[in-house]
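Structure incoming, see below.
Every protein chain except one is present and positioned as in the full complex.
And then subunit A:
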Amino acid sequence: MNIKINGKESAIESTQVSVAEVLKANGVQTVEMVTVQLNGAFIAKEQLESTLLKENDQVDFLYFMGGGSI
């Protein structure tokens, strides 16, 4: 299955893969650290495990980034 992760083409062997698994495989240690879009729409954290990906899906994730002052 071919999907796009943060804009990059990515081939996945398995046909049964959740958004959460893709995040983990891409170095996201906990889903609390990121916000996730599936095909351009934000997806609730509770749905990351249960949402399975299909051909040509696009997953984008953004890390929380604080920083600035102190």
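Criterion: a contact is a pair of C-beta atoms (placed from the backbone, for glycine too) under 8 Å apart; a residue touches a chain by one contact, two chains touch by 3 or more; residues count from 1.
One rule holds for everything that comes next: contacts and distances are computed from a predicted model.
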{"item": "Chain not present in the shown complex, as UniProt names it (candidates \"Molybdopterin-synthase adenylyltransferase\", \"Urea ABC transporter ATP-binding protein UrtD\", \"Cytochrome C oxidase, cbb3-type, subunit III\" or \"Fumarate reductase subunit C\")", "value": "\"Molybdopterin-synthase adenylyltransferase\""}
{"item": "Residues from subunit A at the interface with the omitted partner, ascending", "value": "6-7, 30, 32-33, 35, 37, 40, 42, 44, 60, 62-70"}
